[in-house]
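For reference, the structure is listed below as structure tokens.
Now for subunit A:
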Amino acid sequence: MNTILFQLSGALATILLAFTVGMFYGGIRRKIIARIQNRVGPPIYQNFLDVIKLYSKDTSIHHGAMQHMGPVFAITASITSLMFIPVLNGDGWFWFKNLNFSGDLIFLVYMMVFGSLGMALGAGQTGNPNSAIGVTRGLSQMVGYEIPFVMSMVALMAQFHTTSITGLMNIQMQENTWLMFSNPFAFIAAVLAMLGMFHYSPFDIVHAPAEVASGPVSEFGGKYLGLMMSSGSIFAFVKLTLFVDVFMGGAANLIELVIKTFALYLIPVLYGVVSPRYRTEQAITYFWKWPLFFGILAILWASF
Partner candidate 1 sequence: MYNDNNAQTIVEYIKNFTRKNSLFMLAYGTGCGAIELPATLTSRYDAERLGVRGAATPRQADLLLITGYLSTKTLKRVIRVYEQMQDPKYVIGFGSCTINGGMYWDSYNTIKLLDKYIPVDVYINGCMPRPESVIAGFKELQRLIAEGKADGATKYKENLDWYRENQKKVLKNWPLVEYNW
Partner candidate 2 sequence: MKTSFIKEELLFQQLATAFENVVIEIVRKETVFVYASKEFVLPILLYAKEKLGYNSFSHLSCVDWIENDEFELVYIIWSPETKINLFVKTRIDRQNPTMENTDMIWRQINTYQREIREMFGIEFPGFVGEKEFILEDWEDVPPMRRDFDTLEYVNDTFFEREGREDKQDVRERIAKRSGEEIPDFAKKYSRE
């Protein structure tokens, strides 16, 4: 069964699943925002319409080679990170096992940065000043949220002596508990860092349309914008599934996965709807206060 064809079809199925779920979550988010603002809001399949329209648009903008590579880098990074995420736990549906190895948690922490870097390269080539400001803001914010996130991951790895996601999932299954209960401080630090990872309000300083004209993507139209949107949807699924795998014991089937990821997804969405936008230095200060404190607590909890 372990043929290359089998692996490839599994990978394709995973990408399709991630794309669909991410897109629907985006649509549900737009609906939630609309309902909270007392509007009817777009239908929840609106993001699909947007993406299909964007892919059917002409795209004839040329600023240089890197401009064409940037969106490709972004979606490559998203798909590569997705390949290292175990979608279901235990002997779940065999298609979604993908390319796990021991040590993939460390690899993922690096891989999740790669997409932003690719986008930064592409945006830099366009020469749009708004893109440059947006990229600077994005990298600064990344420095903010990566530190508590990495601290919480390091705490987990040190506590359970494993650097593999499947290892962490197996531990949770054996001990019949979730890591969000056995190391609560790591969970709090990681969730606070996740608020920044999603780039939703109040941490939407990168894409703020009123300030920097949508930042890094301001010079990307048509198919490139469609690529960026697809990449964002897949990456949202990656982040949510990683958190479910690490902290909530993974999911035995797809329905459980959807329920758990959606519950987790509501945290950044609902927190974002009622919050105005931070300034750059406020966002970084935010991450270097309580999330960092909880990150240190998590490491202490793991050591003693």
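A quick word on the picks: all candidates are chains of the complex that A comes from, given by their letters.
Structure notes:
Heads up, the rule we're going with is that a residue touches a chain if its C-beta (ideal position, glycine included) is under 8 Å from a C-beta of that chain, and two chains touch if they have at least 3 such contacts; residues count from 1.
Predicted, not measured: the structure shown is a model, and the values here were computed from it.
Evaluated over the candidates 1 or 2, subunit A touches in this complex the candidate numbered 1. By the touch criterion stated above, subunit A contacts candidate 1 in their complex at residues 30, 34, 37-42, 46, 49-50, 52-53, 56-62, 130, 209, 213-214, 217-222, 225.
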